[in-house]
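Excluded from the complex is one protein chain; the other protein chains are retained at their positions.
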């Protein structure tokens, strides 16, 4: 059992959303933030870095939004569901956009392939958590 | 002249939004993130911390969202305006909610008064930037 | 295989440190940041929150340092090893201090037990990576 699930279950009160969807979304955000930071850096290390500007930009934004979302979702005390929902929506948009960018380079760059998959998983996890909160 | 404005103006290309609104919003996000982090900590230092749980939670979330927003707005290369707009919307919602929470304690706690003002300024700056991008 | 390892291995060049130690440290930092954010929030939700001020403070700092460290370690391009080493040292200090704080509450709070373990794992991973870079 991951420590994310342990931490969610150790909270002294009821979770604000179904535990499975919540844990999955926190872990997807953490993995996506890491993949995006590493993909931006790997693009920077490529010979044709000038062709990868849009990918580096998307990666940097997506990493920032996923990091913030993972932190907000890790809190259960006195949640405001409008704030959580608005951030989940922004995170899904950022992940979807970054995935679409990375998917243009999957044939050339393995880091873009792995990153695109992490973005699509996180986008889906945000959408699933939003649906479970409705 | 602040270094934020200098940095926006030094970018080798056109900004993705009007410079005045962009600079104001970046600086409001930075100030709000700082105020919220400090307000959460000041609430924690109060004798009646147990009555300030919702304020501490709101502060923590608002700081995370404002930090991410300041970073995303600081980038001009190959922007995706849907990502920027979704994050600005989330930031305005988080600031508005945190302001409403802090405003309940302005008579008791100076840190809540200063923080509420920083949140309202940031909420307005996000809305103004969104309007300027439409 | 985790996406962290895939991303490290997909970098177009040699890693700046042994891959096993590097991947372990990135993943320990991400898990520790999540555990600390959740532990601060769980402490805030406890009836005796006023007795947990030092724990909440340590958690918040440790989460911030671990998040920054995970990001810096995820980059391989043109590393400056003095910067990496100084941040790893700060991260190990923050994790060790937070673990010591949480360990005072393991009999009372499961979230402190899980968080203390995440902190000790991250502290050890930072020390192991530092040793491998020497």
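Think of it as A, B and C in the order they're written, each chain with its own count starting at 1.
To be clear about the criterion, contacts are C-beta pairs under 8 Å (C-beta built on N, C-alpha and C of every residue); 3 or more make two chains touch, one makes a residue touch a chain.
The shown structure was predicted, so the numbers you read here are calculated from the model rather than taken from an experiment.
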Among the chains presented, those that the missing one touches: A, B, C
Contact residue for the chain not shown (choose from C:43, C:71 or C:115): C:71
Residue touching the undisplayed chain, where the options are A:7, A:39, A:56 or A:130: A:56
Contact set of chain C toward the excluded chain (per top definition): 53-54, 56-58, 60-61, 64-65, 67-68, 71-72, 75, 77-80, 82-83, 86-87, 89-90, 93-94, 97
Missing-partner contacts on chain B, residue numbers: 2-4, 6-8, 10-13, 26, 30-31, 33-35, 37-39, 41-42, 44-47, 63, 67, 70-71, 74-77, 109-111, 114-115, 117-118
Residues from chain A at the interface with the omitted partner, ascending: 40-41, 44-45, 49-50, 53, 56-57, 60
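Definition applied: only the chains that are shown with their structure count from here on.
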Inter-chain pair with the most contacting C-beta pairs: A-C
Whole-Å gap between the CA centroids of chain A and chain B: 21
Chain B-chain C separation of Cα centroids, rounded to whole Å: 27
For chain A, residues that touch 2 or more chains besides their own: 67, 71, 75, 77
